Structures are given as structure tokens and as C-alpha cells.
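The structure that follows is given in the form of C-alpha cells.
Of the protein chains in this complex, all but one are displayed in their positions.
The first chain written gets the first letter, and so on, giving A, B, C and D; residue counts start at 1 in each chain.
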Amino acid sequence: MINERVLNTLIALLLLVVPLFAWQLDEPFIITLATKAAILALAGVGLNLALGYGGLVSFGHATFFGLGGYTMGILASHAQSFTPIMESPFLIDGTKSMPIIWLVAIVISAFVAFIIGLLSLRTTGVYFIMVTLAFGQMLYYFSISWPAYGGEDGLSIYVRNEFPGLNTLDPIQFFGICYVLLMVVIFFMSKLNSSSFGLALNSARQNSERVQTVGISPFRLQLVAFTISGAVTGLAGALFADLNRFISPTMFSWHTSGEIMVFIILGGAARLYGPVAGAAIFILLEHVLGGLSEFWHIFLGAILLLVVLFAKGGLIGSVSKKAASHG
Amino acid sequence: MGNVILDVRNIHKQFGALKASDGISLDLRQGEIHALIGPNGAGKSTLIAQIAGRLKPDSGCVHFLDQDISLKSTAQRANLGLGRTFQVSALAMENTVLENVVLGALGKRGKVFSFFKSVMHDKNLLSQARATLERVQLIDDSNRITAELSHGQRRQLEVAVALTLAPKAFLMDEPMAGMGAEGSKKLTKLLRQLKQDAPILLVEHDMDAVFALADRISVLVYGKIIATGSVDEIRSNPDVRKAYLGDEEAT
Amino acid sequence: ALAVPAIAVADGKVKVGMITTLSGGGAGLGIDVRDGFMLAIEQSGNKDIEVIIEDDQRKPDIAVQLADKMIQSEKVDVMTGIIWSNLAMAVVPSATAQGKFYLSPNAGPSALAGKGCLPNYFNVAWQNDNLHEAAGAYATDEGYGKSFILAPNYPAGKDALKGYKRFYKGEVAGELYTKLGQTDYAAEIAQIRASGADSVFFFLPGGMGISFLKQYSGSGIDLPVVGPAFSFDQGILQAVGEAALGIKNTSQWNKDIDNPTNTAFVESFQAEYGRLPSLYASQGFDTANLLLSAMAKADVGDADAFRAALKLADFDSTRGDFMFGNNHHPVQDIYVREVIKEGDIYTNKIIATGLTDHADAYAADCSM
Amino acid sequence: MSTILLIEQFLNGIQFGVMLFLMAAGLTLIFGVMGLINLAHGSLYMIGAFAAATVASLTGSFLLAIIASVVAAAVFGAIVEFSILRRLYDRDHLDQVLATFALILIFSEGTRWLFGSFPLYLDVPEALSGTVVLLGDIQYSRYRLAIIFIGLLVAVGLYLLISKTRVGMRIRAGENDREMIGALGIDISKLYTWVFALGAGLAGLAGALVGAIQSVQVGMGEPVLILAFVVIVIGGIGSIKGAFIGSLLVGLTDTLGRVLLPIAFSTFMESSAATSVASSLSSMLIYLLMAGVLLLKPSGLFGRAPS
Partner (left out) sequence: MSLLELEGITASYGASQALFGVDLTVDEGEVVALMGRNGMGKSTTINVICRLLKNQSGTARFAGQDLSSYPSYRAARLGLGLVPEGRRCFSSLTVWENLMASARKGEWDLNRVGRLFPRLQERLDQYAGSLSGGEQQMLSIGRALMTNPRILILDEATEGLAPVIRQEIWKAISELKKDTGLSILVVDKTIKELALVADKAVILERGRTVWNGQFQSLDATITDQYLGV
């Protein structure tokens, strides 16, 4: 049993040190993998706020991941072709600047999350799972058949977007950007969890009636949590699009939602670093097992099964005691 | 007796063919404990739920502090100062005892949407929370996970959370249920002190407690109030004896 | 080319990165491409070629990452293998932008055939519209005057219907886009019945096609059906079974194309893998032979020379004559096949040539 | 569009709905009644189809194939329940999601390993092939009629089992409080294994029946799984009646949407664009339906509101 904080620090360091080594050894692909892990972890950290802390099992977070991705794709493709996105009533141009793209991705995902939350939060439990899935599927089918940005074929952005002062095409620098963003968001989440909002949200998950009778509206708590959660996942989507320099409707598919969810459960729901551990291990497995055999999914499945059966509370939960969730 | 704090006017509520509230009117005045007794299934919890905002009455209205609160949500009513305890404990089971009480204190303070300050380091909230835990004698258990508490201990915690809100009126649905004899005795004492701060609408089947505490008693049978009066009046009311008390006092 | 870049040591070795679908849905296509490709490499006995194979799971993002890996870590010279247009769109532009050659054994999205054509990109199979165009031409030849046409609602589906209409001169009795992955076609079949059409053209790849054909054959409608080879290929045909018998489909290859390369290929493939080769296997086989032919002429380190060597397409294709158009897509004959039963096995027989020396509709837009 | 075609499409919608119900029936049982989120339900459906295809090609008998599908899926189900899932009943739904997700991977790739990557052959039996004429003018597939009939039988059978028998009561009681029903003397573990096997068997049956007119291939269970979830959520979880009505609603919405939307759009759009737009919209239609139903009735049409 390790203290959860120590473990978290270890995970954070590991995620930093591995790509640095790979950089020294000139193994850029390992850096790419680490970047992917960091980005998907970020998506997971977003979902974890809703799913882990808020108890809102969203099976539609691909919506936000995809929105983030398409924000990047649309802005960058217009910048690439020097055509404005919109001319009337006012002119909107594309852009290749990461910070602006992030901002737009966050705002759009947050807005959509707010709307979806407003509607979905009337339901609970499995019904909530399915309504969020429904919204995700609608966007998925829409993106497949909407020809403007490639439909099912997706859209390539040939050159990675720009960040002032950095060469984003250099894998290690792009990793640095993603890593810093991940750490900033995790820091924000840790603050949030121990704040009064965190306590109330956490209590609302366990007993919504209790929260109401002390004069707090669970609906508002959950709506805010869902909105923040969607925004963070949207940011991750924008980064993911930049990692691949490519977007496609798969970002919206329910497999994506499921995968983000799997990271969280694998690592440990409602654990600060759960999604990080989950995403990292999943990607590692995918990479290592993928080389073993054509039928590597069998091994992946077997390993996941073992984790569920024998590691209660995910990987983090099984090696560390639950640190008091507050303070 | 003081001013009317809570005024329930002609409430009706029907489940299918069953009239759970059949034109109930009652009030709660400053400084009193108004006990609501009645057979099982008479509609007491249903009435409490309608006052607290969990259920919508079919007709009738509820006034609280001279304000019609019929259209307000549970949370809004709580903010106005209506505190309640549940017949079946409603607590955040995975949280510690202290966290549950801090939540109550937080509800009172408001400003829940603060994202950066650690709530469990907030001296103000903590001292309030600890004080109430002292009052219900759960202070030694304050760092335990609520799920580990025994049934009776949870009942105590339930009362504690309502206390932190420092409400202007209490709705208590069987607070004594599940408490041991000793616990009931202590709670009886506590409630007697509490009513100075805020009047209590008390639903309870523990007649020792009711007779010891109540300033007024209303008897609800089949959704109708059949009698309201002092302890002695109610005790000697033959209808009440038949419908509810049985031959208890005869023994 | 005097200025040979420093890394391109002229050792004649070529490293090939193959990204293809080997697991999950659609893995059959990837496996066939891989097997065909590797068969040609083996038969050549060429020791200077090294092939790295990775599974993209049919996910674009995985394909992109594998491409990064092959380019950044494995430092491959040539890439190939991708089955699906959407994955190709994700990988090809950036791989060729980084100076790699890409030889497509299957996907031929229109975006890479016209304005977006790329010097280092060669398609050895077809431009996506080709087979549909041939189907349209065949329908016109047969004198069909009222076709009912349907395809899934995604870019390839839209291209398919457009491609068919480009060469089909009759009237369209009805045009339907179905949901991607749809499995029940009762409603569409009822519409076909009611439309008064005299023929049906459909493009429904994979399981969608199997479902459609089975349900169509059970519906009691007996209008003639044409479609591209994808729903009638060797791998899938056994699953469709009798429902496919007699259906005409268009393909640039069939096992009965009569040339020595093809005969040898069909035999050796069967001997090596114990099954009949498919369209995809032939494409994989041709892709490898194209690469080998270029290697014999030029060093991959000399990009211009290597490109020119590829462009020559100086190899014996299983299809017989093979050449590239200006946009590096095939100019080839496209045949009409009929599904027949040989013993217990369903297979195809060429009955006509749909289009001869056919290039694609986008080539003119390509400035190469 | 002629009335007769409209009626035929209506029938098609109902038929599609019943087919969905066959798939959803097992899922309602396992998910709605036992409270287990079983993402691997689609895999059991696939196992049924593969078992049927294998037996059909060996024996040539469709009846044997159907029996094989039920048995194979039920046996797999029972094994999975016994060895893995029963450890997860007390756990969070999320753990069940992860475990059954893992099972999908194992089952899908395991099947591909055994049977290869190409679809298998399974066709409708001679006796049920061809069409019958309904209402004077509608040619209707005999096999589809048979599916409707079997679907109705399953619906009635399940409804009676769950709501009218003691076994049904015990299953539902277990869903409320497993520990308690055990403490009253019921061997709920064994019962659940049986129920799971039954649900799995139904999935297998659906796989075989539907597989005969669709394609038997790895991954065939996934789209079905999502649809089945949509159906039972619209109907209200745990309600057989709800699943049935939900199936019909989804079947009708989907079919009629596919048919009518293009017509509606072509009144004001060029026809090629109209079909394309209409088709996009119709793929979203059932999700719109589900969202709409849940927004109006947050626990589905026949679900009980959480008390």
C-alpha cells in the first residue's frame, strides 16, 4: 500500500521522464505515444469530473472530444486554404494558433455540454448513460454525412498548428505542451475536488436528497460539473487532432466514449490520477500486445478482466489506500 | 405561543384512489413543538414531503414566514430556513461523518460555487460542524466513514446535519426511530433546547418522547386531522386512543 | 540528380512500412492484401527489401500514429497497405509530404486523384469510382433504362452513385442513401419493388452487401442487379451463397484473366495459403511487384529516379497490361463478371469488358 | 407513395421492431431485471449466429442450427456468469462495463481466430424461403413473418415468466436486494446463472434467426447491442412490455423515417441532395426519438420512476 499522493507524483514523473529519455535516445515514436497518453489522459480527467466525482456516467463524451477536434480541424483548414469560415453577418477567419484554437474548443465544448447537460440531467442512472450516448450518436452520424469537412473520410491538416515560441512539429516540444496542459488541469481538478463545490458535488452523487435539504440544488452542481467536464475533454480533442494532424468522425463514435471511460475505470474512478494511469497503461498494452499477435485483443481483454476482478477501485485503488477525499 | 412560522393550508394529495392528504391544515408557531402522530400509513411522511418540497400537492398551499412557498424547490425552501430529517437516513454514505455535517454548514453559508478554497480547511465551517457533532455526541466518530456507523449512529448524524443549517423551523420525521433508549432520552433533551431556536414539527411514534416534548399534538388518520390539542386532551381523546394509542396508557 | 541526401546511402535496400487492417471488422481485406504482397516478395527472392507490418484496427488515429512510428522510428522508405479511404486520407498526404513513397493497394479516394494528386503517391488498385463507372457502362450496354441505385450515406457511397451515373445513360428510377452499417433492407427493397425499375445498382461493402443480397433474393423481385466487385469477392461470396448466383459485378481483376502471371499467382497463392486469392490479394501482389520493378531500376534514395521508375510500371501485372495515368492512378480494363458456382465454391467468371483502358474522371484536374 | 406501399412499409417497420425485440429481450432480462450492464450481449448474439452457421453447414438442418445457437450462447453465458460476472453484481456498474468490454474483445477476436476473418454462410431454410401474399397485394417474406411470430412468442413467454411466476419475483427481488433474498432462503446465485443463461440463449437465438438474413461475421453484435439498449431504455428498464413497445417504436421510426423523410425533403430540394440530407437525418432519428422520450419521461415509457 502506497500513499496515493506519492503514487500520483510517481505517475506524473514517469510520464515526464519516459519521453525525455526517448528524446535522448532519438526514439520519437515513444514520445508520440507518451503524447497520446497525456492527451487521452486529459480527456479522461475531464470525464472523471462528471463520471467519477459527479456520478454522471456519460457515454457521450466523444461528443466533446470530437467537437474539440473539429474545432481545430475547421479553424486550421480554413487558415490553410485562406478561406474565411463565415463572411456574414461578420467575418470569421481560420487560424493556426493553438492557444486560440484551444480557447474556441473549450468554449464550444462547454457550451454544448451545458446544453446537453441541461437536457440530460433530468434523467439519472442508465437513462442518463443512454441520453448522452444519443447525443453522441447524433453528432457522429451528422459528421459522417456532412460533406463540408470530409464526412467519413475526415480532414487532414498537413502542418501542426503553431504555438508562440515553440516548434510544435518537434515531438518533444509538442509533448511538453500537452504535458503542461494536463498538469495544469489536474491541479485545477485537485483544487476543485477539495473545494466546497467538490464536497457538494460528491455528496450529490451519493445522495441528492441530502444535498437538496441543505439548500443546494444538485442539478446546478451537476450542470456545472458536466460543463467543465465537457470543456476539458474538448480541449483534449483539439490536442488529439493536432497530434494526428487529422480529424474524422471516429472522434465522435461511441467507441471513443467507451475508451475514455475504460481509461478511467482501469485507472480508478474518482481518483485524481486514475485517468492518467489508465490511459498510459492502456496505450502501453496496445503498443506492446499489438506486436505479439494478430489476435492481441484477446490478451488485452484478458488483462482488463484481471484488473476488474482483482483490482478494486482500478489500478490506483488497488495499490493505494484511499486518501481522505478532502483535505 | 408565538407567531405562526409555518402554515399549511388545505393540502390534498392523492395516490391513485388513496387520499394520502385529504384537506390538511395545520400550523407551527414560534417556540413550540407541534407533534404529528397517527397510524402507519396515515400520510405523515407524505405531508412532510409536501412541506419540504419533495412532493407537489394536488391542491392547497404552504406558507412559510408569511411567504407562499408552494412553488419553490426543496433547495429554495431549505435556503429560506426549513430544515428536515428523513425517516430513512439520507446521508452521503462514503463521506466521513464530519464531511456530512460540513455539507450542512456549507448549505447554510451558501456560496457553494467556489472552486479553489479547500472546504475542509475552512475554520468557520469546521467549528460549526464540530459544535453540532458535540451536541449529538458523535464527535468521537467524526472521521469515520458514514457507512460504517451503526443504524442508531446514523440517526444521530441525520439530526446533526439538520442542526448545522440553523433553520427557522424543523421538520423531523421520526428522529428517534432506531435510537436506543439512551439516545432517545438525550435527543429528547436536545429537542427541548432546540425549540427555543426554531419550532419543530415532529412526527414520532415514540409516545414517551411525544408526551414529554409536545406543546401541541395533531392526530392524522387516513389523510385527515382528527384532533389537535394539548397532550392531555389528546391522551384522553377516545377516537385517538382507538385509532392510534391503543390501550397503551392502560398498562 | 547529383545532390543525393546524406541519409540515402545507395545500398539498394528498401524498407517498407505496411499499415493495414488485421484485426476487428474488415480484417479479411487487410490480410489478403498482406498475403498477396508478401507472396510476391517471397517469390522475388529479393533480400534487399524489409517489410514491417502493423495493424491499424481500421481506426484513422491509429493509422496516423503507426505512420508516424514508421517514418520517425523505423525510417521506412516506402509505405503501403491501407485498405480504407478515410485511413488513406489520414496518412497519405502527410507521409508523402515527408518524402516517403506511398503505394496504395486498395483505397483510391477522389481527393488524391484530381487537384490533390501527389507525386509520391501511386495507386495500384483503382480510383474509387472506377468499378462503379464500369457498372454504369455495362448497364447502358445492356440497355437498362430505369435503374434503382443505392449506397451508404458517406463519401465513398456518394462517389459510387456519381460514378455509376457518369456512364449510365438511362433514367434513374430511385436513388437512396442508406445508413452506414445498416443491416435491414426491407424498406429499401419494398421501394425498389414499387419503383418500376428495370435494374438495380448497389454499392454496399462488407456485411451490408451480404445482408442486402440475402434479403433481396428472398423478396421475390427478380430485376437484374449490378454492383462493384466488393460484395462478390472471393472472401465474401461464400457467405452470400446462392443469393449471389448470376449477379453481374465489375472488377479490374478476376482469377480467370488469362495471362501467365495471373495463372501463376492464382496457383501459388492457393498453394501457399490454402484458399483462392481475392481481388485484394491480387492488388497486394501487384503492389509488391511494382515496387520490385522500381527497385531494379533505381535506388530509393534517389527520389526522382525512383519515382520515374515507379511511373513506368514495368512489371507483369495479374491484370495483364498495366499503366499509370498522369495522376499515378491505373489506366486499365475493367471487366464484368458473373457469379457462378464451381463445384461447391461460389466464384466469378468474366463475361464482358465494361470499360477498356479506362482512366478516371479526375485525372484532368491533376497538374502532374 | 401509394397506400399499399405505405402499409407494406408499416409492416416492415413492425417486423424490424420485432426483430429488435428478439435482440433486446435477452438484454432486458440481464440488464433490466438482473441489473447487470452486459456489453458482451452482442457477443452472445454473434456466438449464436456462428454456432448456427457451423451446425447448418455440417448437418444441413436449420432446426438443429437454431437449437445449437441457443445452446451454445446459453452455455457460454452460463460459463461467463459463473466464472466472472457473479463477482461483479455487488460492484459499481462501471466495473461491469469494463469487464464486459473486455469480454467483447476476447469473444470477438477469439471467434475470428477460430473462424477466420470472412463472413460465414447461413441461409433461411427452404420451407421458409420465398414470399406470401398479404392483404391482397403485398408480397411478404415468409421468413420475416416467422420471425414476427417467434418474437411475439418470446415476448409473451418472457412477460409471463418475469411478472407472473415465482421465479420471476425472485429475480426481481434479487435486483432490489440480493443479500436479503439470499437471507430468506433463495439460492440467488444459482438462479442468476440460469437467468443469465436464458438471456444469453435468447441472444443466441436472435443471432441465428437474424443472421440468416443478414451477415454472420465478427463484430455483427455491436450495432445490435446499441440498438437493443436504445430499445429497452425507451421502453423503461426492466419492463418486458416496455422493451416490446420500445422495439416497435424504434422499428417504425427507423423504417418510416428512411422511407418518408426523402419524400418530404424532395418537395423542396433537388432529389439527390434530398436523399442525402434525409438519410443523414434518418440515421439520427432513433436517437432523437430516445432523447425525446427520455426528456419527457425520464425513466422511459414504462419504467418506474426511482422512488
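The rule we apply is simple: a residue touches a chain if its C-beta (ideal position, glycine included) is under 8 Å from a C-beta of that chain, and two chains touch if they have at least 3 such contacts.
Note that this is a predicted model, so its numbers are computed, not measured.
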>> Touch as defined at the start, partner being the missing chain; which of D:I186, D:A212, D:I234 or D:L249 qualifies?
In response: D:I186
> For the full complex, which residue in D:E8, D:D123, D:E175 or D:E222 touches the chain that was left out?
Replying inline: D:E175
> Can you name the residues of subunit D that touch the chain not displayed here?
Replying inline: 166, 169-170, 172-173, 175-177, 179-188, 238, 304, 307
> Hey, which subunit B residues sit against the chain that's not shown?
Replying inline: 15, 37-42, 44-45, 87-88, 148-153, 156, 174, 177-185, 205, 207, 243-248
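Just so it is clear, only the chains that are shown with their structure count from here on.
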> Roughly how far is subunit B from subunit C, going centre to centre by Cα mean, in whole Å?
Replying inline: 74
>> Using mean CA coordinates as chain centres, what's the gap between subunit B and subunit D in Å?
In response: 48
>> If a residue has to touch 2 or more other chains to count, which residues of subunit A qualify?
In response: 141, 144-145, 295-297
>> Under the definition above, what is the set of subunit D residues touching subunit C in their complex?
In response: 1-2, 5, 8-9, 12-13, 15-16, 19, 108-109, 112, 116-121, 123-124, 129-131, 139, 141, 143-144, 210, 212-220, 223-224, 255, 258-259, 262, 271-272, 275-276, 278-280, 282-283
> Can you list the residues on subunit C that touch subunit A in the complex?
Replying inline: 22-24, 27, 54-55, 59-61, 64-65, 68-69, 72-73, 85-86, 89-90, 93-94, 97, 109, 111, 153-156, 158, 177, 179-180
> Tell me, which parts of subunit B touch subunit A in their complex?
Replying inline: 52-54, 73-76, 78-79, 83-84, 86, 90-96, 99-100, 102-104, 106-108, 110-122, 161-162, 164-165
